[in-house]
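Yeah, one chain of the complex is gone here, protein chain that is, but the others are all in their spots.
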Amino acid sequence: MKIGIALALTVVLASCEGRQSVLSPAGRDAEVLANLFWWMLGGAVVLWLFVNGLMLYFSRIRRKRHSLRVAQWFIFMCGVVLPTTVLAGLLIFALREMPQQREPGEGLTLRVTGESWWWRVEYWPDGADEPVTTANEIRLPAGSRSEIELAANGVIHSFWIPALGGKTDMIPGRVNRMSLEPTAPGTYRGQCAEFCGLSHAHMALEAVVMAPEEFERWLGAEARDARAPEGAEAKRGKQLFLSQGCGGCHTVRGTPATARVGPDLTHLGGRKSLAAGMLPMDRQSLVGWLSAPESIKPGVNMPGYDHLPPADLQALAAYLEGLT
Amino acid sequence: MVWPNRYSSLWHMIAAPVVWAVHFCAVYGGTALVCARMDAPGLARIGIAAASVVALGLIWWIGRRAWRQWDYASRANRTHGGPRAEDRREFLGHSAWLLAIVSAIGVIFVSLPALFIESCL
């Protein structure tokens, strides 16, 4: 019996791990909330056993009647005094915590815009005049609080990286704000949490928490124009990219492609995933995505290029993969 | 003895929660307005404090009248299940008194945010 319970506990606790788990926090806010949850869970179990234990006890076990006066006191103590005290404590804790989780950031500002169904990401370091634009992946320095502005284009989305903190909605016509203070470097997963249509399930993002110096280096690299393609196949891929009209929607900085309809692809190959967290960043996924995006993301705006010969798709993929 | 009208009135029974509701609307609407139009959280907090004091005062007054109507001391059996007019009067008083307690807790809870949150963020 004891071994069974221990085993079950281990299984449950082990299963709390995960890249998108509220219960394995990697940020200050998420940590506070995970602890709060464990405390509340403990309290809830005790109270549940108390209430249901009393029900069982009085209906099945104890057959002696109590007096009316005792019963009325019981209602008053358990129904009014006990909950008022417990709830006041919880409420005060939550009210004090709320402003802390919304503290303004300490330098870096990110602006994330929810699109159908991907994330436009702009970095505004302190004092910058223009942003560094990327998509579907956010990187944050560990150990400091970053300000995040949230907007939306079209419909409502919600920005959420469970390991770092709570979510905030992205609402067309409004600019919301939140802030996150990651503590542990690593790669975490976030996902859109507000129903946003056909591919709501396919709108994830990677959140990479880096040591501050490393983050600065990365941001410097990210601000540069795209690398020129290396090798014949990738070069041919770049020509195809431009001739097939990809630049009608996408930007690759340093090339004639400057449209802002779809995600910025300047450093696409350097990202950890493709298609807003759906596919690993490799040649095969790129080819699959280019030929039939609709099969991966129902309702997606990007047309499929399966009319291109396989060699062309390979070349395009080679070019994109090389955009690190 | 002629009893006041309120001893047989459902409207008087729900007076305390009505005060809670008015307080809630005033506090929520006032804060939304002050934060959106003026960004003056200090003003909002003072307003909330004032509204809460007024609401609690009113609820206390309603509760005291209800307590008298309930006539706690006069009866040993407080079930108010009898057919006489006194039973109905005491029942309405008791319910109104209990509602005053819950409304007071509600007002205090709803005013707590002003105590702990200092900005419009």
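The chains carry the letters A and B, assigned in the order they are written, with residues numbered from 1 in each.
Definition applied: a residue touches a chain if its C-beta (ideal position, glycine included) is under 8 Å from a C-beta of that chain, and two chains touch if they have at least 3 such contacts.
Operating definition for what follows: contacts and distances are computed from a predicted model.
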**Prompt:** Which choice in "Amino acid/amide ABC transporter membrane protein 1 (HAAT family)", "Fluoride-specific ion channel FluC", "cytochrome-c oxidase" or "Simple sugar transport system permease protein" gives the name that UniProt lists for the one chain left out?
**Reply:** "cytochrome-c oxidase"
**Fill in**
Across A:18, A:104 or A:231, the one contacting the chain not displayed is A:18
**Message:** So one chain is hidden, and I want to know which residue out of A:91, A:128, A:184 or A:292 touches that hidden chain in the complete assembly.
**Reply:** A:91
**Request:** Would you write out the residues of chain B that touch the absent chain, in ascending order?
**Result:** 5, 8-11, 13-14, 17-18, 20-21, 24, 27-29, 31-33, 35-37, 41, 44, 79-81, 83, 85, 87-88, 91-92, 94-95, 98-99, 102-103, 105-106, 109-110, 112-114, 116-117, 119-121
**Fill in**
Hidden partner sits against chain A at residues 12, 15-23, 29-30, 32-33, 36-37, 40, 44, 47-48, 51-52, 54-56, 58-60, 63, 65-68, 70-72, 74-75, 78-80, 82-84, 87, 90-91, 93-95, 97-99, 101-102, 150, 154-156, 158, 160, 162, 165-169, 171-174, 176-178, 189, 191-201, 298-299
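Keep this in mind: only the chains that are shown with their structure count from here on.
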**Asked** So, what's the distance in Å between the C-alpha centres of chain B and chain A?
**Response** 43
**Request:** Show which residues of chain A lie in contact with chain B when the two form their complex.
**Result:** 68, 72, 80, 84, 87-88, 91-92, 95-96, 98-99, 102, 104, 177
**Item:** chain A-touching residues of chain B, taken from the complex the two chains share
**Value:** 77-79, 101-102, 105, 109, 112-113, 115-119, 121
